[in-house]
Every structure is written in structure tokens, then in C-alpha cells.
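For this depiction, one protein chain was excluded, whereas all remaining protein chains were kept in their positions.
Labels run A and B following the written order; every chain starts at residue 1.
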Amino acid sequence: MSVMGKSVRRIEDVPLITGKGRFVDDVRAPGVLHGAFLRSSQAHAKIQRIDATAAKAMPGVHAVLLLDDILPVMTRRRMMGGNRSGKLPETLIPTALAEDEVCFAGQPIALVIADSRYLAEDAAERIEVDYEPLPAVSDCRRGIGESSPSVQTAIKSNLITSYDVGYGDVEAAFKNATHVFGDTFSQHRGGGHSIEGRGMLVEYSSGSFTVWASTQKPHDLYQMLVDLLELDENQLRVITPDVGGGFGPKLIVYPEDIALAAAAKLLKRSVKWTEDRREHFLGAIQERDQYWTMEIATDSEGLILGLRGKLLHDLGAYAYQDVNLPYNSATSVSGPYIVPAYAMTVEVGLTNKVPVSSVRGAGYPQPAFVMERLMDRIARELGLDRAEVRRRNIIPVDQMPYEKPLKARSGAAIVYDSGDYLACQAEILAVADWDGFPARQAAARKDGRYIGIGMANAVKGTGRGPFESGMVRISASGRISIYTGATAMGQGLATALAQICADQFGVEADDVTVVAGDTAMIPLGLGGFASRQLVTAGSSVLLASRATATKAKTLAGHILGVAAEDLEIVQGDVKIIAAKQLVVDKKKPQSISLGELSRILRGAPGYAFPEGLEPGLEATFHFRTDALAYANATHVVEVEVDPEIGEVKILRYIALQDSGRLINPVIVDGQVHGGIAHGISNALFEWMGYDENAQPVTTTFAEYLLPTAMEIPPFETLYKESPSPINPLGVKGAGEVGTIPVTAAIASAIEDALTPFGVRVLHAPINPEQLLEMIEEGSKKQRPS
Amino acid sequence: MTLHNIKLTVNGLPVEAAVDDRLTLADFLRHQLNLTGTHIGCEHGVCGACTILVDNVSARSCLMLAVQTDGLAVRTVEGLQATDGTLHPLQAAFRDNHGLQCGYCTPGMLMTLVEFLGENPQPSAADVREAISGNLCRCTGYQRIVESALDAAKRLNEQEP
Partner (left out) sequence: MKPPPFAYHSATSIPEAIQLLSKLENAKLLAGGQSLMAMLNLRYLHPENLVDINRIPELSGITIDQGRLRIGAMTRQQAIKASAEVKAAAPIFAETLAYVGHRQTRNRGTIGGSLCHLDPAAELPALALLHDAMVTVAGPRGERKIEMAAFIVDYMTTAVQADELVTLIEFPLWRAGHGYGFAEFARRHGDFAIAAVACLMESDSEGRMTRVAISVAGVAATAIRLTAAEAALIGKVAGPEAFAAAAACCADIAAVGDVHGSAEYRKKVAAVMLRRALTDAQSRMAKNG
């Protein structure tokens, strides 16, 4: 009986609900020392002097380390050796601890190593730093201006790169258009804010290191540490324990990670650092600051003829990895629509803020917001229904696979592999009673209530390559194990992979053990990001499971004296299929266990080995892909706005997602729920504030608002399953897709609710005060006094 | 710094320990008693991940000192499962309803709900949402946690003679 496509209970859960989960801060290491960082209090300053004398003299303090102290055990000053995203100034690549200039508030300057975290923090407070403050850049738009001060003194212009993306004859499209509409849009940054922060434990033992890290990319961390600390590969093992959420920030190898590992090497001691919440605000990457100036050209029927504009992406103060988000944004803005001609100028600017990289959605929510807002604009200007404008422009199913004349960053063409966007839209609109809403709205307005409905579509490329590892191995006990470089951060990856594997061996998912992100168990891997793991690791595990099953049947066939095709694997035994035998010879064995086959394939000294088979009942695959599997979603939301205070309440939230074939529907549903919640949070709550001098002003959960169960509504979710033709499972990613259309859909609903006031929502997050201002503005225009 | 000798019960078992003045209850449980099921998410009393029961009422263990628990009864997520390994109805309901993803906020959610369901055997979904409003979750969007809690209420009611 197949377990594929079934909502089986997760194999991860029992330890997690009984308090036996093992997160990085739970791992015990004898004699471990604890790290605390002294971080820059300044957004931009020269460091004139650091005096750690008092700190070093404090009880329990083993070391106070500055950059110069750790460089002797490192191969390089800067963390990356060049980058793949074009020529960027060298000083954009951070050092593990600050040089003599700090470029954002929170940048690590010194690492204190002490007997306890308490003592380490005491000492960090006692380090004296003399700063010479330098002018700081807080607003990227001003920062790229000629007269702006520099974010880093070594970089003269804060506009570090600029490039064009596009295709077709945009000039002609705009010249021939009946309508041209333009708007400016922006989205503000937020954080990842997994409830578990980052963290790392470096266990030192006679020249070797075992690193436990709360990371989305253990193999990346492994390679970086091998490289920077000049280690033999066998001197280092990186293990990913339970990870308490990722959402982007944990895909970076941070200065803190390098500094901590260097400290272990320098002191020859085990050391640990657990990021606290404040440090997550001050040091973990953030995302979403983008400014878009856009124009769209249509014919008289609202058919899109061309799209053009400019995107400014705020990178923060350093490049913690390749700068690829603005490219994601610029190549995905047209979403599910046919846009015949397109021209974008992309600019990347620096600010004295926490560096920017991927947070759930990774450069996709901003363009979805822009495009969907433009679709609403067309509808309003042309007096058309918002759904109708989308219907006219959407890529029809008979054009699938649909190639956009753009390249993904792998160089592969952007080809939407499958999906029926129109059917998705039609189905959810029917469920939402979209057509009946105006009557409900009119009735509510009679009672003085302002309700509105909004919608948005999204397409997301998932399953980023180039590969992911998957090894299946069966032990002498018959136990099946999976090893993968993919990384579990709570999505239920282990269960999904176990289901794929279990299916090939006629067992249940919880008969399979999954080890994800342990570099000693699997040498290669990329990790967990870009909604990629089921597509890439899932495919590898499927292929490895099949190969292992075939091997087991081949060997069993030799032993049982039947052809491999006459065998089946049931509950961990390879058996002769009853129907394939005319006469059952009861003296001959009818089956053999996987454990026995595993023992045979391990070989015995000097004895014969089955011919034509490689040792080991195991197989490893690295499913290769450059193309992306494109998942899509349509969301519909109803809101009520309190026009007296600007408060927005979500009354109903419906999402339809097509993530291809579902391996475990309830797990996917969980991913969609979480994605929507993140989107609602981005749309209405999360605002990482900085003042004019780039000092962060929201550095606690009291100041930075993550919504609670009271603000997040119940969700209604619907699924379509258009199998992806580009991977053997037919799956597409799920984790980020739910986030992408949310802000756009909510903005659409708010505008709809506030039609009498002519409110236009062009910036996110949407806060009640700003909304009230727009409502008041609108009332003034309505009733001139 | 002084060490204070304290005696308390943790999950029903007596514990004697010497604790620093400033040691938080969360750190005491995690690092001195090795009860790492209680998690730390913010250390400023907002996220609720460190929620435990002190004398049967829920409290944020990051906002209490270990020394304050002298003579008190502390209950943590490790104390929910029956000694024979049977899951608490709340734990079973979370497992069966996909009430968790990364599992980091889960112990705090469970401990909050132990208290809540004890007082409200037949809650509505809205009641549950209010009850867990002091516990942040970034993974689930809360819905399946709410469903798990409602299912747990049903199971607890069925357990009652």
C-alpha cells in the first residue's frame, strides 16, 4: 500500500512534543565556553580605539578577541573569495569581526569567550570603544544620490551596481498603447524571526572540530570553514540538529559563525554562541526594502502591451552572499501574465543597515505586489472587474509550457513548466463568491461598515538547482536510512522523504530514518532554501530508493532463483509474487529480508560476492536541475477597515495553490498556512524601523510586531495538482509560494473597502496611522469644506 | 555573587540545587537540570516559548529567577507524558493534527494550553486563539494549533469518567 500522497503523521513530532527535541542550544559539550559579541552601537563610525583590558581581567573570561586576534588562524581576511554576481567592491564582503570601520549598528566588533554566557555578556559591556561617528545612510533613495555620504568610506558611490533586464520593443509598445498608467511602490524590510535564533556549537577535540549549527546550509558552512580555517576535510564535521525555523536568515554563513569557529581553533576549546532575539534584530539578515517606479501600457481592452520601470534594491551595508534578490524580482514581476515587451533598470544601493538577503519569498513578494497593484489600477481606470483584467492577460493553459524571454540566474530560460492559472483563478473566485461580494459590500456600507475584497495571483520558481544529494542505505538490521544535504527547518522534510522512500520498500514512513544536513554522512549538499527540497532532494531520494530496491530484487532473484521482475518488496522483505508462481515449492524459501541482503552485500572476507553487483545495499543520487518548477497561487481576502482609526481586520482568507503533486497534503497545507501568515505579517505588522541616522528603533518583540493567533485569521485552502514535467516526482515547491501574493491581495481588499475615499495602497507594510491619513485625505476631497 | 540553595519539585520530582542570584528559571531548567524542552525565544517576555507551569499556573520562565522557585512546584513539557510513555491528550492532538512544524514554540504552546483546557473544557476556536495569544509561532499560522487544542479538549472530555 502506497504512502505517497497521504497525510501520514510526521515522523519528526514525538521528540518535539515531549521536550526531547535537540536544538543547537540543547546540545551538551563537556568544558564548553560561551561566546558573546560586542556589537557596534553606531550605524557608521571609525573605531579609534578599543580597550579590552578591564573586560579581559573579569572573572571567568578566557579571551576578548578582535579581528587581528583571529586572523592568524584564518586563511583570508574576508569571508568570501569573490562572488558570482558580478564585480562588486571587495569591502562589501564582510570580515568576521569589524576592521577599523563599522557600517551598521549591530556589526560584531569583538568576541568575548567566558565560562558562561552571563559572564561573557558582563565582559562585553566592559569593553571600551571610542567611535568617531561618520554620517550614516538610512534611506537608500537618498543614499544613491551624488551628494550622499558613503556607506563605507572605501566605496565612493553607494550605487554599487546597475543593470537592465528586459525584452521586446518597449518603446513601440508604449507609443502604440491606448492607456499608460504609472505608480511608485515600495516594500519595507522585515526579519526572518524564526522563534529559535541562530546558534552554533564548535566542539574541539585534538585538532578536529564538530560544529552543530542551526543552519539552512550546513554544507556551505562546512566548505567555508574548511577554506577559511585551513582544515582538512576530515578535521571538520558539521551537524544540523533540530532547527527551530529558518525563513531565510539561516542560509547565510555569518561573520559570527566564522569568528566563533576561529576562536575554537585559536583557544583549542569548545565554544558556543546562541543568538538572542536582540541580536537577531541587529545581526541576522533582513529583506524587502525595494522601491519601484513603474509604467504599464495597455490597449483599450486592458490587454497588457508593455511594462517598464526602475527597481532600487537596498542591500544594507555588506553583501553576505551573492546579490541575487533584485534579479529574482526583476525577472518575476510579470508573474502569471503575458507581457509582450518589458524593460527594467535594476539598481542596487547600500545603506548603513543590517545586510539584506532572502527572507521567505526571496525577492518575489515585492514584484507580485507591484504587478497585482498595476492590474487593479488597470481595472479601475478602465471600469473593469479586477478578476476580468487578470483573466484577459493570464497565460492560458494551452500555451504551457510557456517560455518568458528571460533567463533565470542559472542561465536557463524561464519556462513555466505547467499549471492552469485561469482555472485556479476561476475556482477560488467561485468559492469566494467574488461576484456576490458587491451586494454584500453595499449591505455592509448601509450599516456603516467598510468591507472589501481583494485578490492576487503569484507564480514562484521553486526547486533551485544545481542539485541535491540523496542516499538510501539499508543496514544489516533491515532498517532503511536516508542521508541528504537538504536541511530540515520544520517543514516536515524528513516525513516527505521517508514517504517517497517507504513507498519503494512497502513500509511505513516511520520505518525510515532520515538524516539531513550531516556532512560526515553525506559529502555534498546545498541545503534548505528557495522552496527546493522536495523537488531536488525528493527526486534524488526517489531515484536512490528505486535503485536500491532494484539492487535488492536483483540479489534476491539470484538467491531465490527467480527473475527480479517476479519479486516484490513487502514490509521490508523481498518476496516472490504469488501470482508469478504456478506451483509453490514449500521447501524453497519464498522471501528474503532486506537485512539479510544488506549483510550479503557488505561482503565477507575471502568469500564469493554476488556477480554484477556493487557492494552495499545502497544508492546515491544527485538529482541535477537548472530549470525551476513553477508553482502558482491565487489568494482572495476579505477585510474590514475601521475608517475612524485605520485598523484593518481580515474577515476571510482563501488561498488556492498549485504545488504540483502533493506527497503529504497536510504538510503542504501547513506550509501554505505559515506562508500566508508571514505574508499577512509583512502586509500589516512587521516593520523593521530605523531612524534618520540608521539607528534601529525596533529591536524587541514589543516594538517589532509579529502577529498572534488573534490577528491571524483562519484560512481556507484549496489545491490543484498540475504535475511538474521536469522532475520524476512531479512536485513543485510549497514553502514560499503562500507568502508571495498576500500583501498584494490585502492591499487590493483595503482599496476596495475604501473606494468611497479613493485610497490607494502603494506601500507596505500598511499601518493604521498611514491608512487613516489617506482616509482623511480622501474625505476632504470628497466633501470640500 | 551568592549561591542560593533551593528545594523545589520539577515534574513531581524533588530537586535540590544551588543557583546564582541572577540565573533565570529558563536557564536553570535548561542548563542546570538539562530539561531542554523549555525553549528560549526572546528573553523579554513576549514570545511565550519558555512558558511553563509554576504551582499550576502558566508563567514565562525567562521572566522568573530560579531562586524564586524555592518551595514551589514547576512543571515543564517533559512532565506531560505519562510514565508509561503515553502521550498527554494535548501532545497526541498536536501530533495528529499537524499542530507543529519546527516544534520550537510547541512546548510553550502545550504548557499554556494545559492550564487553559483545565479551566475551559469546552472552548471555542476564538477562546483558544485568545489563550495562545501570548505565544508566537512563525511556522504554522496558528490554525492547526487551534485545531489541535480543540481536538485535545474533546479527548480530555472523553477521558473524564
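FYI, contacts are C-beta pairs under 8 Å (C-beta built on N, C-alpha and C of every residue); 3 or more make two chains touch, one makes a residue touch a chain.
None of the values given here were measured: they were computed from a predicted structure.
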Practice problem: Have a look at A:213, A:552 or A:705 and name the one touching the chain we're not showing. | Solution: A:705
Quiz item: Of the residues B:11, B:24, B:38 or B:148, which one touches the chain left out of the display?
Solution: B:24
Quiz prompt | Contacting the left-out chain in the complete assembly, out of A:209, A:273, A:685 or A:715 | solution = A:685
Quiz item: If the hidden chain were put back, which of B:15, B:33 or B:65 would touch it?
Solution: B:65
Quiz item: Contacts of chain A with the missing chain: which residues?
Solution: 117-118, 121-122, 125, 276, 278, 644-645, 647, 685, 687, 689, 697-698, 700, 702-703, 705, 707-708, 710-711, 768-769, 772
Practice problem: Mind listing the chain B residues that contact the chain we can't see here? | Solution: 1-2, 4, 21-22, 24, 27, 43-45, 48, 51, 57-60, 62-65, 67-68, 112, 115-116, 130-131, 133-134
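Simple rule for what comes next: only the chains that are shown with their structure count from here on.
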Exercise. Give, as an integer number of Å, the spacing between the C-alpha centres of chain B and chain A.
Key: 29
Quiz item: Residues of chain A touching chain B in their complex?
Solution: 7, 9-10, 12-23, 25-26, 28, 118, 193-197, 242-245, 247, 276-277, 489-492, 666-667, 669-670, 673-678, 700-702, 706, 708-710, 712, 714-715
Practice problem: Name, in rising order, each residue of chain B that touches chain A in their complex. | Solution: 20, 22-23, 30, 34-44, 46-47, 49, 76-78, 80-81, 87, 91, 94-96, 98, 100-107, 110, 125, 128-130, 132-146
